[in-house]
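Every protein chain but one is kept in place in this view of the complex.
Let's look at subunit A:
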Amino acid sequence: MTIPSTPDAVPRLEISGLGVAFGGLTVLDDVSFTVGRGETVALIGPNGAGKTTVFNAVCGLVRPHAGGVRINGRPAPASATRLPSAGVSRTLQGLGLFERMTVLENVLVPLSGTRGDHTAEARAILARLGLTALAERPAGALPYPERKRVALARALVTAPDLLLLDEPAGGLGAADIDALAGTVAEVAASGCSVLVVEHHVDFVMGVADRIVVLDFGRVIACGTPGEVRGDPAVEAAYLGLGAAS
C-alpha cells in the first residue's frame, strides 16, 4: 500500500461554481460537485444538459468564465496535453480512435511521450479487455463494441487515477454493458476515481456510488442512486421522461 501524497480529505476532482458560456448561451451555471478517491460518480441529464462540456472544462478544452476545477487539490492543467501526466484519462463521446492505426498502436499513443518500449504495458491492457487477438488489426476495421473497448483500453493504459468516461455504454448490447460495468468496478476498486456520463439507467445505478443530475447546465440533484431515483425534480427532468413514456 503506498501512502497517498495528498490527504484523503482532498477530493480527486473538485468542480466548484463552474460557469461556461458559448457566445450568449449559458451552458453551465454554477456547477459544483466532487469525486472522491476510488469513488465512481455518474453525471446524468438530458441531451444538451452540458455533461460533455463539464468534461471539456476539466480537460482544459473550454475556458470557464466562472469557477474552477481542481485535481488532487491542484488547479487542473490549463492545457489538455498535460492531462495524462496529471493522472487523468478521458474517453470521447464518439470513438475518437485513430482508424488507420492498429489497435496496439492506438493504445501506444498515450504512452509514446515517455521513453522506453511500452509494448508490454499496452499488450497487458489489451489482454485484460479481451483484445489480444485484434492487436494488429486496424482499429477502423473492427465491429463497434470492439472499437469501444479499444477506446477504453487506450484510456486505461496510462493507469490513470481519474478516469472520465463519456457515454461508454452508448451503442452497446446487454452483454457488453455488463462487461463494461465489471471493468469500471475493477478500476474503481484499484483506487481510481471514475466520473461517467451515461444514459443507460441500469448501468448507472449499478456502478455509481453517487449520481449528479444536470439539467440546462445546473445541478438539480445529487446523491446516492437510491436518493436520486426518488427525487421528484429528477423524475420530471430526466428519469421521468423514460417512466412516463
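Assorted remarks:
Keep this in mind: a residue touches a chain if its C-beta (ideal position, glycine included) is under 8 Å from a C-beta of that chain, and two chains touch if they have at least 3 such contacts; residues count from 1.
Heads up, the rule we're going with is that contacts and distances are computed from a predicted model.
Set against the options "Energy-coupling factor transporter transmembrane protein EcfT", "Succinate dehydrogenase", "Sarcosine oxidase subunit gamma" or "Branched-chain amino acid transport system permease protein", the UniProt name belonging to the omitted chain is "Branched-chain amino acid transport system permease protein". If you put the hidden chain back, the residue from A:90, A:148 or A:210 that touches it is A:90.
Remark: the omitted chain is touched by one listed residue; of A:57, A:71 or A:108 this is A:108. Along subunit A, the points of touch with the absent chain fall at residues 59, 61, 79-85, 90, 92, 96, 98-101, 105, 108-110, 112-113, 140, 154, 158.
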